[in-house]
Structures are given as C-alpha cells and as structure tokens.
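Attaching a single structure in structure tokens format; questions to follow.
Only a single protein chain was left out; the remaining protein chains are all shown in position.
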Amino acid sequence: MSDITASSKAPGLPEEWREPLIWLAILCTITALFLPLAFLAGDDGIAKPLRSPSGLCVMLIAGAIASVRFQSWLGDLLLFLSSHLTAGILLFMVPAYSGAAGWGFWLLLISSWLLAWQLVSRLSAHRLEGRLQTLLDLAIPIIFGLWLLLLWEMVVVGAGVPFVLLPPPSQIGARIAESLPLLWADFQQTFLLGVLPGYVIGCSAGFVVAVLVDKVPFLQRGLLPVGNMASALPIIGVAPIMVMWFGFGPGSKIAVVVIMIFFPMLVNTVAGFAAAGNMEKDLMRTYAASYWQTLLKLRLPNAMPFIFNALKINSTLALIGAIVAEFFGSPTVGMGFRISTEFGRLNTDLVWATIAVAALAGSTFYGLIALIERRITFWHPSARG
Amino acid sequence: MTTDAMASPSSTVRPGLLSRALSGTFLPVLVVVLGIIAIWYIAAISMNSTFQRSLDARAEATPTTIEFIESTLNQERPVLPSPHQVAENLWDTVFNKKISSKRSLVYHAGVTLAPTLLGFLMGTALGILLATIIVHVLSMEKSLMPWIITSQTIPILAIAPMVILVLDAVGIRGLLPKALISMYLSFFPITVGMVKGLRSPDKMHLDLLRTYNASSWQTFWKLRWPSSLPYLFTSMKVAIAISLIGAIIAELPTGAVAGLGARLLSGSYYGQTVLIWSALLMAAFCAAMLVALVGVADKWVRRRMGEKVEAGS
Partner (left out) sequence: MTEPSLKEPDSSEKSVIQIDDLSLTFETNDGPVHALSHIDLSIAEGEFVSLIGPSGCGKTTLLRVIADLERATGGTISVNGVSPEEARLHRAYGYVFQAAALYPWRTIDRNIALPLEIMGLSKKEQNSRIAKNLDLVNLTGFEKKFPWQLSGGMQQRASIARALAVEPHLLLMDEPFGALDEIVRDHLNEQLLKLWAKTNKTVVFVTHSIPEAVFLSSKIVVMSPRPGRVHDVIDCGLPRDRTLDVRETPQFLEIAHRVREGLKAGHSYDD
C-alpha cells in the first residue's frame, strides 16, 4: 500500500509532460538554432555557413508544446502540421544544399521526425468506431512509409550520396514516369508471360496431385515428408538447367515457377484435406455420402484456408523464380534482364524503377489473393476475429 | 486388462509389425524416393536420346536398344545427367579432393555455409529484437507490422545480386555482404513468428502475472519468452532454409569464384550439366542438414522445458 501512495506522489513533471520524444525534439530544435543549416560556397570559393531559419524552429517547438497542452484531436492536428510542414520545407530546400547540409539541417530533420513518431504513437492509442478505425489503421503505416521515403530522399540528397549507389526516390519516380513503355514491356514479359502461366500450372498441378494421392494414404505418407523437405530446398537452383532445356523465352521461366511452387501447394492441400474433423466426417458417413460428395461438400471447403495459404506463399515465390531465372538467360526484355543489364550500365535509377514495379506487382498480386481469400474463407475464425 | 493383453500376444504382434511398417513414414518415403529416381532415369533416357541418335548417325553406328540406353545415360554433356553420373561426380568432388582444393565440393559448400550461418544468426537476433519491440510498443506494431508483411511480398531475392554489387562499390566485400542478404531474408519469418509467439500466452497466464505485480521485463522472461520458443524454432527452420537460398543467390554476381551458387553459374556457362546437378544436390543436402540441425535443437529445448514443467508441477 505504501508503495502505491509513494509512487503516485512522485515529485517532478505532471503526467502529461512525461513525453521523452517531445523533449528530445525540443532539445534538437534548440541546438539546431546555433548550428549551421548548410555550407554554401560564396563568391570567393570559401564555404559559408548558413544559419538555421528561426521561424522553422519556433514552429517545431510550438507544435511540440501545443501537442502536450491539447491532448485531444487538436493536439494531433498541430503535431501533424508542425512536423510535416517542417519536413516539407526541408524537402523543398534540400536540392539547393545537395551534399552540403550541416548539423542544423540534420537536427531539424530529426526533430520533425521525432514529432511525427509522437504523432504515430498518439494515433495508435486512439480507439474509434468501425470505419474510422479502419481508416486510422491505414493512415498510421502510410505515415510511417512516407517518412521512410522522406528520410531516404533527404539523406541521399543532403549527404550527397552518389546517385549511382543509391538514387533518391524522387529520381526513381521521375524515371518510372519517363520509361513507362519500357517497364510495361518488361512487366508483360516477366509477369504476364512467365509468372502467371507458371503460377496457374504449378498450383493446379499441386492441387490435382493432392487429390490423386488422397485416395492412397501410403503415397501420401511418402509424399508429405518429401514435399516438406522439398519446400526447404534451394529449388531456385534449377533455373540454369531450365534455361538450358527450354531456352531463353518464357518457357524456362514458367518451368522454374512450376517447379518452385508445386510442393508448397501439394503439401498444403494434402494437409488441408486431412484437417476435416472426425465428427464432420462421421456426419457424412451417417448420410451414406460417397467419397466425392464428402470431398466436395466437406473436405474441400474445409481445406480452403490451407490452400489459400499456399496460394499466397506461391505468389511471392513465383515472382522471385521468374526474375531470378532471367539472370541465367532471357531475351532482351524482362524485369530480371533489366535489373542485371542496367546495373551493368550504371543506370541505377532504372534498376530501382524496375524493383519498384516488381514490388508493386508482388504486393498487388498477394493482396488480390488475400482479398479473394477473405471472400471465400470468411467463416474461418482467423478471418472473423 | 493386463491379463487380456497377455492372453493373446501372438495375434497382436504379427499384424502390429506389418501395420507399423505400413503406417510408419520410412517405407513410404523410400518408395517415393525410389520412384523419383526411376522417373529421373526414364527422363534421362528420353531427353538424351535425340543427341545420342545424331551422334550415332554421324558415327554410322547401329547400336542395340540396350547399348543405346547405356550410352544415353553416360554422355559427356547430357541434357539431363543420369543419377549415377551425378552420384559419381558428387563422390569424386566430395571424397577424392582435398577440402582446401577449389575442385572440392566440400570447399564450395563451406564457402556458402559460412555466410548462411552468419546471416541466419544476425537475422534471428534482429527478428527477435524487432518482435520484442513490436509486442511492447503499440505504435511500432501499428506502423511497422503492415510494412513487414508487405515487404515479404516483394521479390527481395531478385535484387540480392544488386545489393551485393552496391555494397562492393562502397567497399564492403567478402563474407559480410552475403551474410547481409541472408540476414535480410531470414529476419522476416523470425519477426512474424516471434510476434505470434510472444503473443501466444493466453490471457489467464498474463492475468496471473498481473496479480503478482510482475514487471513487463519479468513477464517477458518468465512467460512470453518460454511460450514463444516453439514458434521461434518453427520460424527458424524456414529462416535457415531461406538463408541458404540467399547465400547461393548472392554468389551469382561476384564473378563465379567460389561457393555453390558460383558452381551453378560456371556449370551453366560451360554447359557442364553434371556439375550443376551435383552442386544442386549438395545444396539440397546442406539445406536438409541445416533444417535437421534446427529440428534437433528444437527437440532438445522442448525436452528440457518439458522436464522443467514436470518438475515444477
């Protein structure tokens, strides 16, 4: 009892002021005031320090303090405005100081980032109803992702990292806009001609074999460990062989994809078929249901969560397989080809543009399957909860 | 009960043995593996026959069917080498060469395994750290977790060679860049698995520790960590396999010097299919060993924890 009363009467700051992120941000901002924002070359060739704009500093500190004074939505808004306005102004200024940014710049960047972090933790603690909560849950990672891009841009430009090593996102974006036809052709070659057919063939083959071995428990017991083993193997290593067999065209990419995704599909489908409960199977028996009726009406629907698990894993594997297979040989088009050749030519921005397209394609593909999964396995506890 | 069981021992033992052999996994797996080898032989014969026929036509030879099949299985550079050719090559490069020799497959496997293990350890450490932060800091969970899941859908493996070259340009060479690729690939499964694992203790157990006024540090070590171990080992099996794949792929752009990936690449440059297949089988063997090793550690830890639980209760 005495402990509790003692701790509640602890001296020091009131509860709402105990925000380490806020204090750190204020400290950074004040320090930034006395440090140069950047060194600009004067007429005489000597770099002259540029003072940090005090307006920005005042705005940051005001935002930080206001957010503590107003614990409501108003505080969140002020926090959002002060951190993102500062970041925006810094982003606007940074091209002028490319490679010449001083400590003042970095400290201001850090303190605006700290305030954004504080905003995210405040938003995370909010509890809203229904749709608004969904929107908030979407907004939080978006803010996080935007800041990743922002920091990438500022660090690369501000510190003057050679673009060949790591181009800033803005340049990658510009490159994407510039070379849309090229990227589209690569996407067609790799994704539409390689990944998709391979995905459909591989997944269907795994499923069909799972249905075929379902009637032979002996084969099943043999195939399951082998399949599980095969899922852990570096199957991607067959890529050079497939390129030898099927040539540089999409055929070899399809073959690699099929081989890579066959076993995950087989193993998951077999496991899904086996997952039907004893009581449910007995129920079908009391109805004198045939093997196919039991399969269609009980075991297949019941296996859907497992099957979709494989479909999701395979969507990622398929894209990797097709791109890596292109490293071993491809016509002069395709995402893997683009990545390897443009890197050789030091066109790093085009390499990154291709990677961005691959990432977008990969996550869209995955997201699409996850969406279908939600529609079909709506009844599963993991989807309901 | 016991008298009943002893009354008819012979009738239970005989079907028991047979059904045990049928219900176990050893025999079925053996049959499946033998089946795969048989299919391999048949495929080798059919795929190599075109080239063999043109060889025979040029030599104006008229071999019997047996001779023809024999020669399809023993070509210099077959489309699909037969299992015994690959086995011979494996035996030769594993046992008949000095380990330090560049012709030894053990040497190449070692070159690949070093970054695999280093990357795996770094990835596991990073994954556990991230999962711990995510479980304890709400804002990190909300902002980081969606990105961790999204990043798994991005074909990171496909850009691994490029990351290697970028690091090379900055001056990071040797073991570390390859290990970094492996780490990058292996921390995802660990993070996702550990977040699940650290969250796995049920509410009742957490409430019990709350009644003891346990600190979150104590809750972590006494409850969350032990109950997350099964999840950790499951994701470690995935992580170590993917870590090996990362190390192999990471070797592709370094100019094919050493390592299993380099063997694959040089084999495909020079059309030496036997070399590719033996490197592939070696990689498969390494993967199986690594996963088995994690499995052994898993069993060992489980047994120890099981004993502890029994002693405590």
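Letters are used for the chains, namely A and B, taken in the order the chains are written, and counting of residues starts over at 1 for each.
Note that in this section contacts are C-beta pairs under 8 Å (C-beta built on N, C-alpha and C of every residue); 3 or more make two chains touch, one makes a residue touch a chain.
None of the values given here were measured: they were computed from a predicted structure.
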Q | Candidates A:Leu119, A:Leu193, A:Ala271 or A:Leu298 - the one touching the absent chain | A | A:Leu298
**Q.** Residues belonging to chain A that touch the chain removed from view
**A.** 277, 279-280, 282-289, 293, 297-298, 301-302, 304, 377-381, 384
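As a convention for this text, only the chains that are shown with their structure count from here on.
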Q: Would you mind pulling out the distance in Å between where the CA atoms of chain A average out and where those of chain B do?
A: 24
Q) In the complex formed with chain B, which residues of chain A make contact? A) 117, 120-121, 123-125, 137, 140-141, 143-145, 148, 164-166, 218-226, 229, 231-234, 236-238, 240-241, 243-245, 315-316, 319-320, 323-324, 327-328, 335-336, 339-340, 343, 351, 355, 358-359, 362-363, 365-367
Q: Name, in rising order, each residue of chain B that touches chain A in their complex.
A: 22-25, 27-33, 36, 47, 79, 137-139, 141-147, 150, 152-155, 157-159, 161-162, 165-166, 169-170, 237-238, 241, 244-245, 248-249, 252-253, 260-261, 264-265, 267-268, 271, 273, 276-277, 279-280, 283-284, 287-288, 291
